[in-house]
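So the structure is just underneath, and the comments pick up after that.
In this view, the complex is presented without one of its protein chains, the others remaining in place.
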Amino acid sequence: MTRGRFQTRYLLYIPMVLAALFYLLPLYIMLVTGFKSFSEVSLATMWELPSGLYLDNFIEAFRALAPYLANSVRMVVPAAIISSIIGSINGYALAKWKFPGADIIFPAMLFGMFIPYQSILIPLVEFMKDINIFGVSLYGTVPGLIVTHVIYGIPFTTLTFRNYYATIPRELLEAGRMDGANIFGIYRSIILPISIPAFVVVLIWQFTSAWNDFLFAVVLTNPQAWPVTVALNNMAGSQIIAWNVQMAGSFLAALPTLLVYIFLGNYFLRGLMAGALKG
Amino acid sequence: MKKLLTLISLVLILSIVLSGCVSQASPTPAPQEPGGAVTETAEPGGQGRQQVEVFSWWTGGGEAAGLEAMIKVFQAEYPDIEFINAAVAGGAGTNARAVLATRLQANDPPDSWQGHAGQELIGTYVAANQLEPLNFLYEEEGWLEVMPETLIPLISQDGNIYSVPVNIHRANVVWYNPAILEENGITMPTTLEDWFASMEDLKNAGVETPLAMGEQWTAMHLMETILLASMGEANYSGLWTGEFDWASPEVTTALEHFATALSYTNSDATSLTWQDAAQLVVNGDAAYNVMGDWAEGYFRELDKTPNVDYGWAPVPGSDGVFQFLSDSFVLPVGAPNRDGAIAWLKIAGSQAGQDAFNPVKGSIPARNDADRSLYGEYLLSAMDDWASDIVAGSLTHGVVANDSWKTEIDTALGLFLQSRDVAAFQSALVAACASSGPCQ
Partner (left out) sequence: MRVNREKVISFLLVLPSIAAVGIFIYAFILWSVRVSLSQWKGLLPDYTFVGLANYIGLFNDPRFQIDIRNQAIFTVLFMIGCLIVGLALAILLDQNLKGESFFRSVYLFPMAISYIVTGVVWRWLMNPAQGSRLSGLNLLFDQMGLDFLVNRWHTTPYWGIAFIALPAVWQMSGYIMALYLSGLRSIPQELREAARVDGANEIQIYRHIILPMISPVTLSAIIILGHISLKVFDLILAVAGKQLQLDVPAIYMWQTTFDGYFFGRGAAIGILLLISVAVLVIPYLRWNLKTEESL
């Protein structure tokens, strides 16, 4: 019987490999084009491997994108961390310390996740122009973009943590209470240590969505503060587009989030399986 | 989980270190090959050095290079003013316009921006009282003597001139493949009927695509040239001033000509950029392509030889009319650095500035005193035509219609491309003129 099962199970690899090929296809095109010299790039030859590993494209793309990659990092890391912390606190309060109206506030907050962002660009820009935090203008700068992503991340992060904390049994908190801890104490000693899976899910998601954002980035920043998405878009320009450099640049722009998913992807899944994104 | 925490802290530390390193080193100006948008950042702690922030969507290729060349002239003339190139690419300018619109709403205009001379600027920004008239500058610099008379009314309203045109492009040009025409015994036709007949012949001879076309806006471009060719300059221009009725039979005929032209285009048009479509001609995959003369710059970049790999002619029926568009710069009301902006405008309108910009960009100067030795074969012929032809304005490129009107026409066009219903198209155009144009 083992022999029969052995063969059938191996058959399952076929669809899995085919699926993997499908998912890797665009990456293949991107990399293959990124390594070609300019004369090799054309629609007719798009599938063909490059004649050699033409690293110049990546070097040129990196030189063009480096300051903007740095902007992206400076923007995304604080945004992801801060919005995760806020989400955790909100989730904790709304799940375990329900004040009157908490069950209305929560869906009301959640609803914010669904608005089409194009429709609020104008009031957003006007608002950002009028606000200064500690003398730092919010408009046109990286801090402004951080604040924007934190605020628009609140619905999602709150949702995730609230659902996650909702599955924590009351008894656990009662035990903490009996030990004399207050609302903060319970958070620090009981809730926080077991929040890691949820934090992972939220951090990864926020990192990705802030990194890949174009809309807010393009209307809210000045050239010095452009994240890499805007800079990459500008690289294309018009007339003759140097696709090899453009693809190399695209790959570089995608690399950080790619790495996050490759290395932390398993933690992401574990976080999901620990109930971080149930329903 | 400890490993995870270590990883996270490592990433955090790394990013802080990275950003710290990078923000201390001054960001290197990006390389100036196609693809680099030069950004000179203000030096920290500068002594309130004068600046000028100029906004455009010229981020790549010939346009960016042309802008660079003009910036060099500017820096030579005004070394104390720092030039900030705030270009935003994408969406054929929609991204830049979105950013511009949000900034204008928030009362934070750049010092100047690039726009198409004509109703695109006037119908939008002047109507919202956001532009300063530039008559004083024209008088100071003597531009009225060197810019064509027919141009000035098209960039003015009520006697006020609102922009400084840097270049002139021609829209009603057909690019053709000389070899294909010769093989099929065709000389470049001069009337629409002959042109369509030649396309029929080419099709029967096995040429897959007699007329190459690209995505929707190139269809609008094709349409405007055929409107002009079919109706003649007087009626065409009348459409945009409200003097000629969109419901008239001449328009019907013109739209039918347009439908005929469409029937000879490639089926994958919507997936092609204008460059892809133009390239079909030089590659021998198509016989004709109607596109503005920036295509010429593109052909030269592809190392093609004029009159060997490609030929050009006015769109049949429009010989003697120069359907133009012009990139220009404006002076916003409330520009933060008004003097810097005016300095920029002076260069934009100067002979040195225009002769630096145009040969690289592939267009002809708006001024008529260019240094002819700097320009190639096609551009010289364009300069001669500009000086002698009647001037009409382009629709697609913002001369004759304001943005709202053009957007409505664009929607009507999109529907027409699907339905090919001329009558419905015409009534949609009539409605568009009434809703956003001068018609009643």
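Think of it as A and B in the order they're written, each chain with its own count starting at 1.
The criterion applied here is as follows: a residue touches a chain if its C-beta (ideal position, glycine included) is under 8 Å from a C-beta of that chain, and two chains touch if they have at least 3 such contacts.
Since the structure is predicted, the reported quantities are computational estimates derived from the model, not experimental observations.
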Q. Of A:Y139, A:Y152 or A:W226, which one is in contact with the hidden chain?
A. A:Y152
Q) Looking at the whole complex, which of A:M46, A:A175 or A:L192 touches the chain that is not displayed? A) A:M46
Q.
Which candidate, A:L53, A:M113 or A:A175, sits in contact with the chain we can't see?
A. A:M113
Q | Contact partner of the left-out chain, one of A:I168, A:I194 or A:A254 | A | A:A254
Q. Touching the missing chain, which residues of chain B?
A. 91-92, 94, 97-98, 101, 104-105, 124-125, 127-130, 208, 215-217, 266-271, 273, 285, 403-404, 406-408, 410-411, 413-415, 417-418, 436
Q | chain A residues touching the omitted chain (full complex) | A | 9, 12-13, 15-16, 19-20, 22-26, 29-30, 43-44, 46-47, 86, 89-90, 92-94, 97-100, 102-103, 105, 107-120, 122-124, 127, 151-152, 154-155, 158, 166, 182-183, 208, 211-212, 214, 229, 232-233, 243, 246-247, 250-251, 253-254, 257-258, 260-262, 265-266, 268-269, 272-273, 275, 277-279
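Note that only the chains that are shown with their structure count from here on.
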**Q.** Mean-CA-position distance for chain B and chain A (Å)
**A.** 36
**Q.** Complex contact set, residues of chain A against chain B
**A.** 60, 63-64, 66-67, 70, 73-74, 77, 81, 121-122, 125-126, 128-129, 139, 196, 200, 203, 218-219, 222-224, 230-231, 233-242, 245-246, 249, 263-264, 267
Q. Once bound in the complex, which stretches of chain B touch chain A?
A. 1, 4-5, 7-8, 11-12, 15-16, 18-19, 22-23, 27-28, 30-31, 33-37, 39, 41-42, 58-64, 84-90, 95, 98-99, 101-103, 105-108, 275, 294, 297-298, 301-302
